[in-house]
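Note that one protein chain is taken out, while the other chains of the complex remain in position.
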Amino acid sequence: MSKICGGIFTSHVPGIGKAIAQNLQNDPYWKPFFDGFDPIHRWLAAEKPDVAVVFYNDHGLNFFLDKMPTFAIGAANEYRHEDEGWGIAFARPFQGHADLSWHIIEHVVASEFDPVMCQAMTVDHAVAVPFELCWPGKDAFPTKLIPIAINTVQHPLPSPKRCHDLGKAVGRAIESWGGNEKVVIFGTGGLSHQLEGERAGHINVDYDKFCLRNLAPDPEALLQHDTLDIVELAGSQGVEILNWIAARGALTGSVRELASNYHVPISNTAAATVLLSHSERVLA
Amino acid sequence: MSKICGGIFTSHVPGIGKAIAQNLQNDPYWKPFFDGFDPIHRWLAAEKPDVAVVFYNDHGLNFFLDKMPTFAIGAANEYRHEDEGWGIAFARPFQGHADLSWHIIEHVVASEFDPVMCQAMTVDHAVAVPFELCWPGKDAFPTKLIPIAINTVQHPLPSPKRCHDLGKAVGRAIESWGGNEKVVIFGTGGLSHQLEGERAGHINVDYDKFCLRNLAPDPEALLQHDTLDIVELAGSQGVEILNWIAARGALTGSVRELASNYHVPISNTAAATVLLSHSERVLA
Amino acid sequence: MAQGKRAIPGTLVFDGDAAQAGYALNAMCYSFNSLANRQAFAADEEGYMERFHLTPEQKDAVRQRNVLGMLAAGGNVYYLAKLAGIFGLNVQDLGALQTGMSLEEFKAALLEHSVTETRVAQDGRLAA
Partner (left out) sequence: MAQGKRAIPGTLVFDGDAAQAGYALNAMCYSFNSLANRQAFAADEEGYMERFHLTPEQKDAVRQRNVLGMLAAGGNVYYLAKLAGIFGLNVQDLGALQTGMSLEEFKAALLEHSVTETRVAQDGRLAA
């Protein structure tokens, strides 16, 4: 049976991609953020996961408002990043795992979720930046991708509880898969930030620390706020924490925080990176 | 508050549209089917519903397998039928009701459904044929449209229970809408038929009669079969009964059968038309 | 490939396995919603199939107008119906082709189920 070895949670600000392209990892502005990936690089080198299931939100590359999904699951054997409007496209393709995608889809539909099934899709910086951060360089990514998009763009957004439940269903699906893949779960986006309106530049360090403190031991604490609470607390893009909440839901066993890095600001964003290890829950 | 005055359930075979275009309503092959709409025409003339919420399935006009929704809700102020591959497009546009669509979307997302929100969409014969049947002629349709598409194309399909529950949530949403619209619910497609494979031409009169007998008094009887049971019983397109099951779910009050017409065959299909009246449940 | 799938006689369930296998063929058929694309296909079938990267099996099935072959290669009937339209075949023609019957036999088989049952309630709104 497949095993989930852990979870990686990280901001995905497009500016990070630009910093990577310009080799600014040791620039004083960027270094405190990039340093957060040192333990993740070591952990990935040790764990060598076969597949990454990535909860993220599309920012207007693959989905438009004519057909805006609440949840969408990729079921392709290859994905690509494409120009999102500013002329940058990451070169490395992402290898998919369509068979496992379909297994997840079958499982979550049977669990009363209503996903969009995507046999062909592009993925945006919310997938590409975390992959570039985790596996820097030019080599082909060693880990396959299954992207799961959550609507954080057009309200009504799914509730935090609904996202957490989706994550749980995805976690159970992975663990019931007959292959022997080792899977890592990603949640990307956040933490607090707001790009638009008179409150642009909003940051809420207290709320972010509340999330970081509870993510490993008590993720249900994050469900006490509804989506509009989160918009008010964390900003209209801070609601991307829904991706983290879903990803944390997929870790249904024993969880331990291995690394956590919080650095404000990166661009307009309170940036954060967390690594959790996961193992089957031992019944005492 | 808005009221739901009833439900119309009908087959939507493209051939019906062709028969309408060729004025074959009184042709001996077609007459027994078209006659089923006489009571519906009288009822619509008496009830004059403002809005039709139509549960149907897209047959490859608006949705493709790159982004295949489980459930999709239209949120436009106008919809059109377009050429589906054989050069026929019905001329009359469908007026939408975007505000009520958004109210329904808000309600069902809060009820833990995960719809695709469609601010622009085309509708296929599964909407256009029932509208042409109900309001024949050239005049603008007197009733606005809110289309709700259910995946009956690519497995896994949503379960009959999930469709029924979606219908219930949509019904509650309509009844909580602050407007004073009178709403009719449509379920289109079915009954038993199968277009493809060695079993093409499959018809199951017993199963169809079971559905027709239970639709008004005991719709939950239809939930005892799962989607693959229904494929086996009713054929791979007979599974369009999911649209009927969802539509019946929206009628949460007192229901009475006003008319029922079952005629086999129309094209490859066991055709059926049912009219149910609906009123708020009176608590005895 | 999923295991332990339920078998339904004479029926291919269009699931993830079929959808994966058939993507190119179905994408081509979906393009036939557009008249210009239907004309382009009619003008150059081989070039059009190549443009959509059909598999050799899919191409052969299309060349031979072999509906069961298209289904076996992952075709979905809702999309294939658009291709059938180009060939001038309706769903009853398709039924005959797939079952090995003549069109008249296929229609006769459907008529074996022939039934009409009508109920109309007593209700003022339904009075003629």
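For clarity, chains are labelled A, B and C in written order, and residue numbers in each chain start from 1.
Please note the rule applied: contacts are C-beta pairs under 8 Å (C-beta built on N, C-alpha and C of every residue); 3 or more make two chains touch, one makes a residue touch a chain.
As the structure is a prediction and not an experimental result, all values here were calculated from the model.
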Exercise. Could you run through the displayed chains and say which ones the absent chain touches?
Key: A, B
Quiz item: Among A:202, A:225 or A:278, which residue is in touch with the absent chain?
Solution: A:202
Quiz prompt | subunit B, residues in touch with the chain not shown (by the definition above) | solution = 75, 77, 98-99, 101-103, 105-106, 117, 119-120, 178
Exercise. Spell out, residue by residue, where the missing chain touches subunit A.
Key: 15, 32, 35-36, 38-39, 42-43, 46-47, 59-61, 64-65, 82-87, 153-156, 194-203, 205, 209, 228, 231-232, 235-237, 256-265, 267-268, 270, 277
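Just so we're on the same page, only the chains that are shown with their structure count from here on.
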Self-check item: Which of B-C and A-C has more C-beta contact pairs
Solution: B-C
Quiz item: Between subunit A and subunit B, what is the gap in Å from one C-alpha centre to the other?
Solution: 38
Self-check item: Centre distance in Å when subunit A and subunit C are each reduced to the mean of their C-alpha atoms
Solution: 39
Self-check item: Touching two or more other chains - residues of subunit C
Solution: 15-16, 19, 23
Quiz prompt | subunit B, residues touching no fewer than two other chains | solution = 65, 154, 156
